[in-house]
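Note that one protein chain is taken out, while the other chains of the complex remain in position.
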Amino acid sequence: MWQTIFSLVMVTQTIRISIPYILASIGGTFSERGGVINIGLEGMILNGAFCAVLATWYTGNAWAGVIAAVIGGALTALIHAVVSIRYKANQIISGVAINLFAVGITKFILKIVFHSSSNSERVAGLPLWKIPIIDRIPVINTIFSTPLILLTLGIIILSHILIFKTPFGLRLRSCGEHPQASDTLGVKVNLMRYSGVLISGALAGLGGGWLSLDQHCFTDGMSGGRGFIALAAMIFGKWTPLGATGAALLFGFAEALQIQLQSAGVKIPTQFVQMIPYLLTLVVLASAIGRAVPPAADGIPYEPSED
Amino acid sequence: MIKREKLLEIFTPLLAVIAAFLVGGIFILIIGQNPIFIYGKLFSGTLGNPYGIAQVLFKATPLIFTGLAVAFAFRAGLFNIGCEGQLYIGSFLAAYLGFTLVGLPGFLLIPLCILGGMVGGALWAGIPGILKAKRGAHEVITTIMMNFIALALTNYLIVRYFHMPETVHTQSIALVARIPRLSTIFPKFSGSPLNYSFFLALLACFIVYYILWKTSLGYELRAVGLSPSASEYGGINIPKSVILTMAISGALAGLVGVNYVMGYKYYFEQGFAGGVGFMGIAVALLGRNTPIGVILAALLFGLLSFGGLIINAYVPKELVEILQAIVIIFVIASSKPFRDYIMKLKKKTLAQGIAGTSKE
Amino acid sequence: RKEEEVEATLRVGLVFDVGGRGDKSFNDSAYRGLEKAKEDLGIYYEYIEPGEGSDRESGLRMLAYQNFDLIFGIGFMFSDDITHIAREFPEKKFACVDYTVQPGREIPSNLAALKFREEEGSYLVGALAGLLTKTNKLGFVGGMDIPLIHRFESGYKAGVRRANPKATILVGYAGVTGEAFKNPAKGKEIALSQYGQGVDIVYHASGSTGLGVFEAAREKKVLAIGVDSDQYHEAPGYILTSMVKRVNNSVYNTIKDTIAGQFKGGVHIFGLKEDGVGYVYDENNRDLIPDEVRKKVEELKAQIIAGEIEVPRE
Partner (left out) sequence: MTERVVEMRHITKRFPRVVANDDVNFRVHSGEIHALVGENGAGKSTLMKILYGLYQKDGGQILIRGKEIDLSSPSVAIEQGIGMVHQHFMLIPPFTVAENVILGREPKRGKIFNDRKKATQDIRGLSKRYGLIIDPEAKIQDLSVGLQQRVEIIKVLYRGAEILIMDEPTAVLTPQEVEELFTIMHSLKREGKTIIFITHKLKEVREISDWVTVMRDGRVVGVVKTEETTEEELARFMVGREVLLKVEKGPSQIGEVVLRAKDLEALSDRGLPTLKGVSFEIRAGEILGIAGVEGNGQTELVEVLTGLRKVKKGRIVLGGKEVTNASPRMIFESGVAHIPEDRHKRGLILEYSVEDNLILGHHYKPPVRKRLLRLNFKRISENARNLIKRFDIRPANKELLVSSLSGGNQQKVIVARELSRHPWLLIASQPTRGVDIGAIEFIHKKILEERERGKAVLLVSAELSEVMSLSDRILVMYEGRIVGEVDPKKTKEEEIGLMMTGATQQVASSK
């Protein structure tokens, strides 16, 4: 049994399951590093997934879907950004509303366009790339033949560089720690926060795009709580892209493990196996490793000066 | 001026709701329907007849409980996103007591089941409370995780031990544990499962109001919500009040089971709540975290929720979800312009010279 | 709209199960029955898609209040509500797909309880899979972990064992909430994991989650078995067969009987005998199923119909 559990299949499966977690949790990292809590990741994933299918359906080209997923996620995030940055509303409530909105709007349009309450038509998917030699190496071949996995890999590295090595990242992080200080140095706090939230939406949307394009269809509510897991991964990863990736992979692994344990006929009831990722999160949050300090100004609307 | 502020504070959410309906109208137009006709249907179907009214009240009942739970925690500075999980555990416990303690007379069993619901919810909310108080784990994440665990756990209990054959619900609770429907005294309500737990919800609102604003406990909890460090200075035990707040909040959420298990289906059914816990967050906020506000907001959401079914034949009922989201967004977004406007008023009066005298 | 309603031979209302119209399996099957009745019999219909739990009862009641003559509830979750409402509206006719019979609860005479023997159909596709597997490994993907789905699983397993005692069956459930019926990504991963372990045919009973199972089959170029409706078109070439549950027929026939004044309350069972369940064998998949295999399965079918084989339900 242990052989199957720690097989190469497991590794690729862990990666595949983790993709939306990775993208959304890195997205969350951008948002919260800039000082805006993003509970709405779930809704952004869902909208991204839907936009991907919609665009692919109309154009017949899955790459158009990828772009639409990014845009769809970002547009959803824009609502969150305007409400919480421009109007300084409670960011958690705004996120909850975003999630509700996404559930409603996707199903609404699903009915109008696809005349269905649960599924879209099947759409084209992304091609698998065949690269001669690499193709024979297990795991690596999955990564390099699946465009979105490769893209995610790039995003992980790019995000790390962007957040920790560039002026943009420095400014973004400063807005999440001490926006007053940033403001006094001429950093446009709202601009940075808007970018953080929009990037988070774009990435979460892309995560949704992966979900739906990999299935070649959109299913009502297909985000299935992944946004919340991503949130936990972001915290577990201490608000860093690499950390979030690691945590996302861990959650992905927990899920893959759960699938393996089920099919291996392990006697633990499925319900308890299903709990693993959530219990893991709780344990992590309650233990010493989980006691990460969020950006100091995370969730606090920035009141520029006097009023 | 004070009066104008109060008026504005009442009218801003109202305006936001109206604006949300206008935007919703655009969605209706998009699918080629007449908004006036649809809204007409929605309101006549919900408020135009006794059954509709009863249904709105019935739908509002669980929302009052969860809205109250969120509002209560919010007043004490905590965000309880876990009502969904808490209400499942609470409801399960209520049902469990209801069908195991069958020998007991009603006057014992009913309070016991209600208590069971509260205890279940309190326990489930207490865990994030303890994690927060002792380990500093943020309650937003932990309560979300507890939701998933609660769903899995109740599913396990139902599927492995307590389900009636071929169903996903438990056996029925004892006859004496059932809470009568209002239609027994108002025959016009017949058909609606509206039951006495609606009054329990109102009572809960009053009790929460009483605790928060009339007792030293409420004084402490609100103080912790407003300023933990000042509360600590004032001799208030913060960890204790965090745990207590979560427990009370969870107990309120657990009362949802009274409406559903004891007043409607008479059994616990997997997945019955359908997001009532999450909606509670919106209800609390819309009600500005006051008990009266929670009642009004719950009625609005109850109306929309039942109205969705009525207009289902003409427009996708998801319109209602969109409408609810827009209402929330408009209401929270309007409070900043509202504050700004008040500030401007104040500044203007200051500029007019009334100010010179008011300094120190 | 009003006009067609007035002229209609019968006014039919229907309340869907979770998933609603367009789920490409269970609900859509019921919907096809409605559509066919409209075309052939000239009925008028309206349907409702409930949101949360109490909407089921309110939906049924709403239709009953309006002047609908026959009202359907689709799914076992309706059993309680529709029983009550049928009693309340004795002048109207009701029908419930997958009705759960409870000891001590009498079924009103104006309520037709339409029950299917999914385990029998599952048994046959299980046998088919058992006969066709080359790896002696088969898979089952369930949606939510509940008794109804267990029935599919147990029938399937029994069929496999009967046809191929050497075969092992890997089982995976997508989750423990209603979401588990609409999580194709999870379905795909479970199926991929099963295929990865050498499984060559996977049967699913998981609503939209099954669409993911089909995607996995396409990707791995192996076979899957559909459920409820004929799901061939979801992944042409990769669907070995589908365990069809002829909800459409039961809906259509109930409507027809009602128009003819022959509505009968009480339990109606649709098993293999009644042709209420079965497996798809047509021009699409004929090439995948050799004649001798088909013959063996048909034999088993005959045995079940004859009562010689009792298919386990749990």
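Think of it as A, B and C in the order they're written, each chain with its own count starting at 1.
Convention: contacts are C-beta pairs under 8 Å (C-beta built on N, C-alpha and C of every residue); 3 or more make two chains touch, one makes a residue touch a chain.
Given the structure is predicted, the values throughout are model-derived calculations rather than measurements.
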item: Among shown chains, those touching the left-out chain; value: A, B
item: Chain not shown: contacting residue from B:G136, B:P165, B:P180 or B:G234; value: B:G234
item: Options A:L170, A:L242 or A:A264, residue touching the unrepresented chain; value: A:L170
item: Full-complex contact with the absent chain, from B:L108, B:L226 or B:I292; value: B:L226
item: Hidden partner chain, residues of subunit A it touches; value: 161, 165-167, 170-171, 173-174, 177-178, 180-187, 296, 305-307
item: Contact footprint on subunit B, counting only the chain that is left out; value: 214-217, 219-220, 222-223, 226-227, 229-237, 343, 346-347, 350-351, 355-356, 358-360
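Convention: only the chains that are shown with their structure count from here on.
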item: Winner on C-beta contact pairs when B-C is weighed against A-C; value: A-C
item: Where subunit A and subunit C are represented by their mean Cα positions, the distance between them in whole Å; value: 35
item: Residues within subunit C bordering two or more other chains; value: 49, 145, 176
item: Sites on subunit B at which at least two other chains make contact; value: 152, 155-156, 159
item: Residue numbers on subunit C that touch subunit A, as the complex places them; value: 16, 19-24, 27, 49, 139, 145, 170-173, 175-176, 179, 182-186, 188-190, 192-194, 196-197, 207-208, 211-212, 215, 234
item: Subunit A residues within the subunit C interface of the complex; value: 4, 7, 9, 13, 16-17, 20, 110, 114-119, 122, 211, 214-217, 219-222, 224-225, 255-256, 259-260, 262-265, 270-271, 274
item: Of all residues in subunit B, those that touch subunit A in their complex; value: 27, 30-31, 79, 81, 131, 135-138, 140-142, 144-146, 148-149, 152-153, 155-156, 159-160, 278, 281-282, 285, 316, 318-326, 328-329, 332-337, 340, 343
